[in-house]
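Input: one structure, supplied below.
The complex is shown incomplete by one protein chain, all other protein chains being positioned as in the whole.
Now for chain A:
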Amino acid sequence: MPATKFTPSIISRPIYGGLTPHGTVPALMLASGPGGEALLDLIAADPAVLPHATVIYIPEGSDLGPRLEAQGPASYVEAASYASILPRFRKLLAEAPMNTRLYLAGTEGLIGQATAEALAAGMLLEAIEAEHRGSLARRMQCVHCKGITEDVTTDPFTCSHCGLSLFVRDHYSRRYAAFQGVCVDAETPGEVPPKQEIKA
């Protein structure tokens, strides 16, 4: 699955530059599902990134794990979900030296949450590389109840917390790693436009 090209939007909509190798410096690599292919491409582009790399892979049904491990990074961990690996990821960030690069690949939810975590640990945005691969599902925050609904694939969608019908905006919060969902039928209650699949 190739890297996603998003259509231009408002300025707050994140864009992902793709994974550019930074050589032999310490690296943290975190990928989910088809994002594993982006890591394989990165390693193929510059094998020098491997000897000091810690790779965390969340397969989500994909079978790229053995191939990633076979590349021979300094350490390789497979995780069931981002939530399950978060404590370990935090510890790795806390112990990382200043020249560490973070390579992220997968869904926007994964990239956004891991980026927010790294920024909170003091990492600078310029040290983070990200590439979108796989599902276009979005992590949405309801601007009304503030609840977060994961893996939203349609617009509008129903807030999993307060039940409002929400319009999917490109307005993005870097801190919450979520797009903003706004009530779609506030003026005309009940008049909800038909659901459409979210496109890039």
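One rule holds in what follows: a contact is a pair of C-beta atoms (placed from the backbone, for glycine too) under 8 Å apart; a residue touches a chain by one contact, two chains touch by 3 or more; residues count from 1.
In this text, contacts and distances are computed from a predicted model.
J.: Have a look at "Quaternary amine transport ATP-binding protein", "Cytochrome c oxidase subunit 1", "RNA polymerase sigma-70 factor (ECF subfamily)" or "Oxidoreductase" and point out the UniProt protein name belonging to the hidden chain.
T.: Matching "Quaternary amine transport ATP-binding protein", "Cytochrome c oxidase subunit 1", "RNA polymerase sigma-70 factor (ECF subfamily)" or "Oxidoreductase" to the record, the invisible chain is "Oxidoreductase".
J.: One chain isn't shown here. Among A:P8, A:G61, A:P97 or A:P189, which residue touches it?
T.: The single option touching the absent chain is A:P97.
J.: Any idea which of A:L40, A:A121 or A:V143 touches the chain not displayed?
T.: Residue touching the absent chain, from the options given: A:A121.
J.: Counting contacts across the full complex, list the positions on chain A that touch the omitted chain.
T.: 22-23, 25, 93-101, 118-119, 121-127
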